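Below: the structure, in structure tokens.
The other protein chains are all here in position, but one chain of the complex has been omitted.
Showing chain A:
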Amino acid sequence: MTTSSSPSHWTPAGFEEEALSARFTDLHPALGKRQAIIESARCLYCYDAPCIKACPTSIDIPTFIRRIHDDNLEGAASEILDANILGGSCARVCPTEILCEQSCVRNQGDECQPVLIGLLQRHALDNAKFESHPFTRAAHTGRRVAVVGAGPAGLSCAHRLARFGHDVVIFEAEEKAGGLNEYGIARYKLTDDFAAREVEFLLEIGGIEIRHGQRLGDNLAIAELTREFDSVFLGLGLGTSHSLGLTGEDAPGLMAATDYIKVLRQSSELNVLAVPKHAVVIGAGNTAIDIAVQVKRLGAESVDLVYRRGEAQMSATPHEQDIARANGVMIHTWARPLAIDSNTDGQLSAMQFARTRVEDGRLIDSGETFSLACDGVFTAIGQGFDDASLSDVHAAGMARSGAKIEVDTMLRTSLPGVYAGGDCIARGQDLTVQAVAHGKLAAEAIHHDLMLKVEAA
């Protein structure tokens, strides 16, 4: 089987399924019970703990870690989930090195190493045994809220709204819920069907219905939603990938990294996946690292990652860069794509680059060029908001900040009763945990605004 998105000149790398799937198990293996006890004892149970402030969802880290140490895993898990209902995926995908763990006091002085907060969070959630869903719904309010997009932002918003007693309908374009947790995160970060199981758990709260195949701007319009629901939350994510702007970008073998990852994540057998022999990745963010490492692990002979600036400017964290290097990815800096070369069959054969440098604060070509022979190029130079989602007349009037949706501090858009969060808004970093935080905050704002109306009525 070659997937629709892989070109005909790619073939599976010829590894046994077992060998391949072993390369896509947890990048950071879970802690054992003994390790968790030792690690949790390292937490100082700080007062006014800086790690809490560094978590976008403000999980009470000292409290949950103390509970792990007290062998109260259900208490620990409840504390995490109360702040972050997708705490399980966040524990696996968060770049903790720039969030909670970065601000752990155990980085200071002679303390050597931060508490492994992410792994402890995972330990609590993996091992807590709940007899039933740990949250209950407040008395039914009779209010209905539409959520568009079943990604982390939408799901988090829906769960919080359901807890408040509102009824929620999620409109989702794709076949599966989870957003990038299902379709985008590296396969060795969210393994097996974890994303789906987490959604299933979240829906146990009740009062949330998901309607699939519903795409805003296509078979769904904002006006319809604002008419039928008391409030609307948009968690649309970023639906498009930026292109290089070169001629020949439609050459078979050149594609957006996210498209390939989507296929990879959905594939039940890895040994039938077609892979390039020599891949080039353009970009410097975590998506670039993810595609480079995954393609290498799938069996590509070489993977070259090329970025137009230096290592220090890469948005992938040093930790992520190290992972790439450890996986045999060659990182080239100070080079920008110039042209795409194809062979006589019209297949991709090489990519040409211009060397760059900074002069007077501007990035310019140095005049030198080089070429990398390759049969696959993955672009990972950023995701963009998909305007098609807001193409109906009503939606078109929504205020925007650049391409993204503009919101106030309570995540209200310029349209009355319409809120937005996650990657599709201008605020915050494009991270899973940030999307969860937005969803929660928006639900609180929606609840607040709806209840004000009740009082006023």
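In this section, a contact is a pair of C-beta atoms (placed from the backbone, for glycine too) under 8 Å apart; a residue touches a chain by one contact, two chains touch by 3 or more; residues count from 1.
As a working rule, contacts and distances are computed from a predicted model.
This figure omits one chain of the complex; the name its UniProt record holds, of "ABC transporter domain-containing protein", "Hydrogenase maturation nickel metallochaperone HypA", "dihydrouracil dehydrogenase (NAD(+))" or "Sulfonate transport system permease protein", is "dihydrouracil dehydrogenase (NAD(+))". Looking at A:69, A:92 or A:262, the residue that reaches the missing chain in the full complex is A:69. From the options A:20, A:49 or A:377, the residue with contact to the unseen chain in the full assembly is A:49.
Listed for chain A, the residues touching the missing chain in the whole complex are 34, 37-38, 41, 44-50, 53, 69, 103, 105-106, 108-111.
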